[in-house]
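The block underneath contains the structure these notes are about, expressed in structure tokens.
All protein chains but one are shown at their positions in the complex.
Let's turn to subunit A:
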Amino acid sequence: MSSPEFSNVNTVIVYTGNVMKQANINTLKAELASCLENSLKNVHSSYNIDQTRGILEVPSPYDLSYKLKDRDDFEITVKLFYLPSSSTSDDNPSTLPPSYISQSLHHLFCLLGITYVDSFIVYFNGLLFDDQDQDDSNLVMDDFEALVEVWKELESQYRNEKIKKLGVSEFTKNRFERFLDVVEIPPKIDQINFKSCCDLPNRMINYAKEHDIELLTHKDPADILPLATFQKILKDTNFPFTSKLLPRWVLKYSVLVKCREVVANKG
């Protein structure tokens, strides 16, 4: 059943809710998929629509009571995943729209009632970490320029005090060196996929120590939201206008209580 008020919608923002309180101990991919399904299934009980801009939020962030009191007690880290179908340009499918940064931040700020995040890490789809890489044959010139464009937008947010620390994901020593040549504000964080089987990546560890970079780990999969999974969720939940929606980005956020190492909110 299609709803007439959704006819102008061109953008849908879906919130997962606080994953920590959903008794859902699963891989990140599976958790994301099941949370998305949950939110979309219940679209008619909670949503917020901006008719002028054509933006639909499911569920409504105003229905979720996540607004933070005592902002200084918390450390908020976000990670933006640029998905494979992130490009909105048909001519140049490898562009990474920098606008996703301000867009995702805006919605997070609404959700949590905040005006800045402590760390923003960006993940460029397809990048993999390998401590031994001799040259970065993974990254061709076009892609690299796209990264730098995104970074410029992050630098702007940083200067506007919306972000306190900038970070990248899966950057090797070589990637870093190449990057540092062309950006103004260097990344202070590099988040690497942790493989428990392997030894510590000492080359990167030493480089990070020398350049005052926090070397963090994660276990996020490279393809956090495959297109096929997304389309299946749309179908299964009978979400209106399924065929035209493409997943562009995922913003993962963590609200940590400082000096207690307690995760207050994650989604």
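What we mean here is this: a residue touches a chain if its C-beta (ideal position, glycine included) is under 8 Å from a C-beta of that chain, and two chains touch if they have at least 3 such contacts; residues count from 1.
To be clear about the criterion, contacts and distances are computed from a predicted model.
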(message) Which of the following is the UniProt-recorded protein name of the chain this complex doesn't show: "Alanine aminotransferase 2", "Glutamate--cysteine ligase", "M-phase phosphoprotein 6" or "DNA replication complex GINS protein SLD5"?
(response) "Glutamate--cysteine ligase"
(request) Sort through A:39, A:119 or A:172 and give me the one touching the missing partner chain. (result) A:119
(message) Going by the contact rule already stated, which one of A:7, A:42, A:115 or A:217 would touch the omitted chain in the full complex?
(response) A:217
(message) From the list A:68, A:148, A:183 or A:205, pick the residue that touches the absent chain.
(response) A:205
(request) Please pick, from A:128, A:222 or A:262, the residue that touches the omitted chain in the full complex. (result) A:262
(request) With the full complex in mind, choose from A:20, A:64 or A:148 the residue touching the hidden chain. (result) A:20
(request) Over the whole complex, note the residues of subunit A touching the chain we left out. (result) 20-23, 25, 28, 73, 75, 77, 119, 192, 194, 196, 200-201, 205, 214-220, 254, 256, 259-264, 266
